[in-house]
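Apart from one protein chain that is not included, each protein chain of the complex appears where it belongs.
Chain naming follows the written order as A and B, and within any one chain the residues start at number 1.
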Amino acid sequence: MSNNDVKLQTLAPDEVKKLPGEPILEAVHLKKDFPLGAVKWFGAARAVHAVEDTSLALYPGKATALVGESGSGKTTVARLLARLYEPTGGDIRFQGVHAAKGHRAVRAYRRHVQYIFQDPFSSLNPVHGVRYHLGRALRLHGYVRSADDERRQILALLERVNLTPAGQFIDKFPHQLSGGQRQRIAIARSLAVGPSVILADEPVSMLDVSIRLDVLNLLLRLKEEDALAFLFITHDIASARYFAEETLVMYAGQMVEGGPTEEVIQHPQHPYTQLLLSAAPDPDTMGHRQAAATTAVDRRDSCDGRAGRPQGASLHAGMAPPLQAEPDNPAGAASPYVRGEPPSLINPPAGCRFHPRCPYAMPVCSQRRPARTDLGNGHWTHCFLYDDGMTGSAETPLQRAVSAGTRLTTSTDNEQENR
Amino acid sequence: MKPVVAELSGRASTQKRTELLRVKHLNVDYETGDKPVHAVNDVSFTLHRGQILGLAGESGSGKSTLAYAITRLLHPPAVITGGEILYYPREEMAHRDAIDRVSQPDDACETDAINRVPTVDILQLSNKELRAFRWQELAIVFQSAMNALNPVMRLETQIVDVLQAHNPSMGREERRQRALELLRLVGITPDRLRSYAHELSGGMRQRAIIAIALALNPEIIIMDEPTTALDVVVQRDILVELMALRERLNFAVIFITHDLSLLLEVADQVAIMYAGRIVEEASWQQLYRHPRHPYSYGLLNSFPSLHGVKRRMSGIPGSPPDLRNVPAGCAFRPRCPFAFEECGERVPALAVPLVEEVHIGAQGLEPDGKLAGGTPATRSQQSHVACHLYSKEGVGNNE
Partner (left out) sequence: MQATNLTDQQITTSTLLDRAKGRGSGMLRVITSNPKISVGMGIVVFFVLVAIAAPLLTRYDPNASVVRGSLAPSSAHIFGTTGLGQDMFAQIVYGARVSLMIGFFAAIGSTLLQIFFGLTSAYFGGLVDDVLSLIINVFLVLPGLPLAIVLASLASSADAANKNEFVLAIVLLFTSWSYGARVLRAQTLSLKEREFVAAARSTGETTLRIIFSEILPNEIALVASTFIGTFVYAVGAEVALEFLGLGDTSQASWGVILYWAQNNTALISGKWWQFVPAGLCVAVLCAGLAFINFGIDELANPRLRIERPPRRRGLPIKKKVVA
């Protein structure tokens, strides 16, 4: 493809070596607190503990999905990695090297790590046109030799994100474009600097349903063609499955579970992951739909000879509407289904932050945070149900053996073995 | 209030016993610029008692405008330019006791009063009648719960205000009790009664809004993207609760969302809108198993699945239409992989499909041109589709 040639000539990031198997971007025990308000004269300053002890690694040509509800800290993680925020603690390593501070270093870093924002209606400056947005990205990193050259490269970029005919789009302003087209411009802008890592923060959630898949497919293609490493942030676990090889689940600023996507989605281990999966809209498992309310239409339908909907084990089986069960006790004590909402991150619950909502909560859960437990196949979780590697006297020999194993190998070692 | 009513003949009323709301050929235009924009175009549907009707569509499909039109909340430049919205009340609205149904849930429709049930034409109501109609018969829940609650009023005050405005005969203590009951109904603990909106989480606020909507036992609740701003877990929470409430109070819901996968879980009947028109209407089972319109098919295939084989999906090419510039004929034609000559000439009417077998193959829809033999209506009674593929002429012209 001619546009790819252009890119190789002028955009090829010189010093990036893409070795498979080695993480290109790593976050090690990242922590971020946002201080609240101005200087506090008395007592400890309050802060939002947005992200705590988060580690992850991105690999060339692979996507890692970060799944969680709003307020789970997933966007903060991405913005830390994009260096839009300074981490309070922990380390970011690009190709194994600590990402240095300072204007020059940050700009060099941004040449390799780019960010795609969620809202294409807000991430493009309304007063600037397409040419400006893409041209600035090219110029800033010194890829442009002349005005002609710039135009050629912008057109090539537009074609790469399927905005054709590119000549029609180059002089448009954001308000003249639809949501999907704007997001493509935003993607083109991040591609302009020739990055090796793309941090995509819910790149399709603001788009119309019918064009989401188009944009997702575009990102998939870029991932494969350019061996880009993706951090794919989403609240939609089904699109994580569609897009990413690896999935991490975050809850209230902490990682709770992670591993190969199929493993995590088909065999969720952490109670929160289970909750999240059971809540995801999924027409394939509509077994929970009320039998009582079956209308005449339904009955007629069930007579027709076509293959019925899957009636397999439903994740929603336990989700009896609480009101029906016990009007005065809406929580429905017997239901494994947990009501409630994520905690405030100003004073998060001690220990495992999920314990106030967890149906399996034990006393230890509120005392300290469970350590990482490896479940095999690269699947891990932070939950006392699966032992935490540091339990006291009550543990079984088997558990002790497992925990010894976790302590001996560091997390990154395990990751690499599994790959 | 005295609604504009007409006595129905007994014959007609038994036939319409389960009907609650009927929208006939509704048209809404936005009169801006040089030529009006047809936001809602010849839309007809029927809502039955206790039914959840799902309206799915992308932004600009006219689904919200339709909701506003039904509630007559449209402001200029949006104008209803044609059509009828008929409402069939359970009993004389004037005689309704607002709290009877919560205290003693009734299951069936009234039997002997039914012969004298009047019909209300919503588009003909005066402002005063409309005000009473809106809360008592029809309530609305909007997407932005944050903005719907008054930030400087306590939750209790807001619920009590609604009760007071529409039910002046209620005593102070009675109103308080009712407010408590409503909150319990939607799963908010009584200690939240004295809270302000900002002290509640997003999910709580949406629950509170639903509680206020339920305050006067409406027959219909219109929900415009009620859970879009919420997280999946909270969304599931609220939907489960909504279903339970529906079972108990037997209200009907018009549920508007862009998320078809959600709709398939919630709705009994689903209508899919595209560029201001309903392109397909079917029960959720039929729609899920047997989407007929190419757009419905594309929409259903736009949601990655959590189970089964992972495969590359295609979605729908192109982008949603600009309502100022809708193509002639079928508005979906530019994005439709099966479009043929006639699609550009005539707008397909929403009708019972005449063709039974249209394969959904690996490449998408594959019409094989076989006409439905015998009784096409039996299976498709609840299913309507606006597509030339399913009309006789359409298939005839297709190669």
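Definition applied: a residue touches a chain if its C-beta (ideal position, glycine included) is under 8 Å from a C-beta of that chain, and two chains touch if they have at least 3 such contacts.
Since this is a predicted model, take the numbers as computed values, not measurements.
Considering the full assembly, A:L84 is the residue among A:L84, A:A227 or A:A371 that touches the omitted chain. Within the whole complex, the absent chain has one touching residue among A:V51, A:L124 or A:L177, and that is A:L124. Which of A:H49, A:K62 or A:H141 touches the hidden chain is settled by the complete complex: it is A:H141.
On the side of chain A, touch with the chain left out of the figure occurs at residues 79, 82-84, 103, 106-107, 110-111, 114-115, 117-119, 122-128, 136-137, 140-141, 173-175, 186, 189, 193.
Note that only the chains that are shown with their structure count from here on.
One finds 33 Å separating the Cα centroids of chain A and chain B.
Chain B contributes residues 51, 58-59, 184-185, 187, 201, 203-204, 231-237, 240-241, 243-245, 247-248, 258-262, 264-265, 268-269, 283, 285-286, 288-290, 295, 298-308, 310, 312-317, 319-320, 335, 379, 381-382 to its touches with chain A in the complex. Residue ranges on chain A touching chain B, taken from their complex, read 69-70, 178-181, 208-214, 217, 220, 235-239, 241-242, 262, 265-266, 275-286, 289-290, 292-293, 295, 297-298, 300-301, 304, 306-310, 319, 321-324, 327, 330, 339, 341-342.
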